[in-house]
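The complex appears here minus one protein chain, its other protein chains still in place.
Note that the chains take the letters A, B and C in the order they are written out, and that residue 1 is the start of every chain.
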Amino acid sequence: MLHDKKLFLKKLESFFDEYGELRGQLIFIVDRSKVLECLSLLKNDKDLDFDMLHDLTCNQKKKGLELIYQMHSTKNSYWITIKSLIPSESLIAPSVTPLFAAADWHEREAFDMFGLKFNDHPDLRRILLPDDWEGFPLNKEYPLGGFKDIKPIWAYEEAEDLQNLPERDLLDSPIMKPEKKKKKLKIIKEDE
Amino acid sequence: MNVQLETITNISMIFAIVMFIILMLFAFVVIRSSATGIKGGLRLVLEKFLRNFEQNDTLEYPGNDRVMSHRWRGRFVQMIDEKGRMRCDACQLCAQACPDNLIEVLPEGKGRDKRPRVYTLNYAACHNCGFCVDICPSDAIRFSRDFETATYDRTDAFSHNDNESLVFNLEDLVAFESSVYPELFDASSPGDVADSLGYFKQKNIFQADTYEGYEPMDEDALKIVEETVHENEEKDYEIPEIDE
Amino acid sequence: MKILNWRVRNVPVGKITVLLFGIAFFLFIAWQAWAFTDYWSFEPVFDSIRNAFLDLRKNFGGPGQMPMGLYNTIILTLKLLGVLVVLLLVGAYSTYVERKILAFMQDRLGPTRVGPRGILQPIADGLKLLQKECIVPLGADANFHYLAPVICFIPALMGAVLIPFGKGMIPVDLNVGILYFFALGAFGELGIFLAAWGSNNKYSAIAGFRAVAQLVSYEIPMAFAIMSVVLLSGSLKISDIINAQVDGLTAHGGLGFPIWFIVPQFLGFLIFFLSAVAETNRTPFDLAEAESELVSGFHTEYTGLRWAFFFLAEYVNIFIGAAIIATMYLGGYAGPELPFLGITLSSVFWFCFKVFLIFFIIVWLRGTLPRLRVDQLMMTCWKRLIPISMANFLLTGIFVFANTVRLTPQLWTVHLENSAYTSIAALVGILVLMFGLAWYFARDLMKPLKERET
Partner (left out) sequence: MSEAKDFLTTKTGTLLEQESEDRFWLNMGPQHPSTHGVFRILLETEGEVVKNVKPIIGYLHRGVEKISENREWMGALPLTDRMDYLGAMSNNMALTLPVEKLMEIDVPRRAQWLRVLALETNRLASHLLFYGTLGLDLGALTPFFFAFRQREIAQYLLELLSGQRITFNYIRYGGVRGDITPQIEREFRNFISGFKPAFKEMWDLVEGNEIFRSRVIGVGKSDSDLLIRYGVTGPILRATGVKRDLRKDIPYAAYDEFDFNVVTHDKGDTYSRWICRYHEMGESLKIIEQCLDGMPDGPYIKKMPFFFKPPQGEIYSAIDTPRGDLGVYIVSDGSRFPYRIRYRAPSFCNLSVLPELLYGQLIGDVIAILGSFDPVFGEVDR
């Protein structure tokens, strides 16, 4: 990697609280109020030229969630990591969708898996799980088997058991009851 | 016949024929501009048709079975040594290595006579990662080339009693069928199949200290397993710090 | 469970409907053929049958003569029954042949399991389809859903009465022959559209829109191509068209020498071939049943025997299309007499050979080409095929007219004396204008595609 550590330190001086380096990878820790500003600098500065948001994800810490941006420069081919700690009391972060369209789905996934909400996100819904799912699976307190007691398929030894699988009543589930949401008929997006 | 009429008919005949030719040319140009590339594809497909009419490489599957390669990771089998005893000494390593905990081993006997009393493989949920065979220190289990493991009913695969069941116990796993693939089960067989045997011989791709923690194979082995499982559940997550 | 609850009808209403329609179909054909037929082509065969009847009556000493109406009905039913059996077999076995050809083109084997080399595969398929349940989706228009496959299937079978299987083996030689074929082609669209509408499926609906647009459009170049042939042969009758190619003589004189119409009408042949492929919904024009886009389109919601009807109708239509092409452009059953076969059998052989050739080309195209897009499909028709076919038609007209005048000048002297030069000039003017316009619009088409801005 060709990056110039001093350049980063100079440019990002006003943003990061601390920085680190592990195996040649620069990591900056930025307060969440400055994230948007910091990323826009990284994107627009011609020396840095980080034009791609390569990845956006979360990691659970004791104090809260760690929001992680992997910034990538397609021309210079290197990464830096921007981190921001979101305290568990208020799981809200600014959305970077206006800067990077790639953040759209990534932020939805972060919301889906960790319950982290993004301000001003155009369409914040669950993306991988069904919308009526309970809990946020990648949190450590979420058990591997899920909150609901679902028997694995090999637990049903006889064919009759399979016939008597607990049936989800589709008519009672919100999927088949659009009437409740008639007010919002026109939109797909729902405010969570 | 009227001369004038003859002229007219001749002119119009010639005119029609000339225009026909022009039209043909026009159509030719249109066709050439829009369909030349099709020619190559058509020729190619026709060649294939004529070639395959005579001979074809396709195997007709039920009947002409494909022989799987030497390294094929099918369901594993228990090896038997020269004295007719099982090589497995119930060290529990395969059960430990299995990411899905599909192998269950209960030992019997002591010291050198220690053998598995119960050895179950839930092949229905197995995803053929091959760690069990890779980790085995005494070369007691090897892959067979069995790949036809489909059942007609989903429940058959998981039941313990059915013939089609994919839950294998000790009797199912012992390599009594060594006559089917003699080279696979004969540790001393030479020749071209040495590929596979070479692979199995040098398959100990893990460091020796992998086995250290599991060397003493007492009756307490099960306890150790349980402890590790508990360790898994109760492990304390420390937040990694970043190097300065 | 509303969404999963299919309304399944176990009452064999569908079968009864199909049966009733089948009977109606036979009556209809019989009546139609009776009304429009000039003569029986199977004359010697049926003469012997009639004689047998007469002998029978003589032997039993029955009173009076057998009424001709009854006799004709019996004979006709027999003929049609034969045609029906042949046609169903052809429809079923062309699937087998197609699968084999495609398989060989694609480096595989095709059906091999049922019977030696899979020869019984179509029968197994048919039996399987017979046992399948006919499902009507919830919210579908059940009546149309039942009716559509029948309406698709009947015109396909009705077209079969025209086919000249061999010398003197045209089941019903209508004097409006080729027009009848054309009318049936239009009839088939109705079935497709009904199926699309009656399925209550959006994919089917889109397929219906596509099919109607496509079939209606492609009928125009097809009609022009047919009319050019009709101009050359001077008749709509199938046997006349073949005779015109065999001996070069028509009602208005003809060319005077035997030639297959593929030579003077090569463009017409191409246009007709492409239109026939489009009319039968085959690749590259199979937009109405686009497997990868519309999940097989108008018959998405069909199962069992009803689906089989669509399937059979498609293959029977291909057979009929190929037969008509062979008749109009390749001289029908004409061909040198083969040793040991006799005239009739060798004519049958030549006919089958030509039909198979056309069928093979259709399958060959399917094996090679991808599908066109909707706008490209329409463009191919309206911007390429129709102008060319119109020009072709016009030129054929001039040629035939001049030829007729040449052969029978005394009939035309009066009419042409005064206005000859004027009309020639007008014709030339029209043609130049037309070609100019065509050239202007087709400039884009004549560029190689690589240079075209798409």
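Keep in mind that, in the parts below, a residue touches a chain if its C-beta (ideal position, glycine included) is under 8 Å from a C-beta of that chain, and two chains touch if they have at least 3 such contacts.
Bear in mind the structure is a predicted one, so any value in this text is a computation, not a measurement.
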Original post:
Omitted chain: which shown chains does it touch?
Top reply: A, B, C
Subject >> Contacting the left-out chain in the complete assembly, out of A:Asn44, A:Ser77 or A:Asn119 >> reply: A:Ser77
Subject >> On chain B, residues whose C-beta touches the chain left out of the figure >> reply: 34-41, 44-45, 68-73, 96-97, 99, 127-131, 134-135, 143, 192, 195, 198-199, 202-210, 232, 235, 237-243
Original post:
Which chain C residues touch the hidden chain?
Top reply: 3, 102, 105-108, 138-139, 200-203, 205-206, 209, 283-284, 286-287, 290-295, 366-376, 449-450, 454
**OP:** Pick out the residues on chain A that sit against the missing chain.
**Re:** 1, 22-23, 25, 27, 51-55, 57, 59-60, 68, 70, 74, 77-79, 81, 100-102, 104-105, 113, 125-132, 137-138, 142, 144, 173-178, 181-182, 184-188, 190
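Just so it is clear, only the chains that are shown with their structure count from here on.
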**OP:** Sort the other chains by how far their Cα centres are from that of chain B and give me the top one.
**Re:** C
**OP:** Compute the distance, rounded to whole Å, between the mean C-alpha positions of chain A and chain C.
**Re:** 60
Original post:
Where in chain A do residues touch two or more other chains at once?
Top reply: none
**OP:** Quick one: which residues in chain B touch 2 or more of the other chains?
**Re:** none
**OP:** Would you pull the chain C residues touching chain B in the complex into a rising list?
**Re:** 101, 103-109, 112, 266-267, 270, 364-365, 367-369, 384, 388, 391-392, 395-396, 398-399, 401-403, 405-406, 409, 412-413, 416-417, 420-421, 424, 427-428, 431, 435, 438, 442, 445-449
Subject >> chain C-touching residues of chain B, taken from the complex the two chains share >> reply: 1-2, 4-6, 8-13, 15-17, 19-20, 22-24, 26-27, 29-31, 33-34, 36, 38, 41-42, 45-46, 48-49, 52-53, 56-58, 60
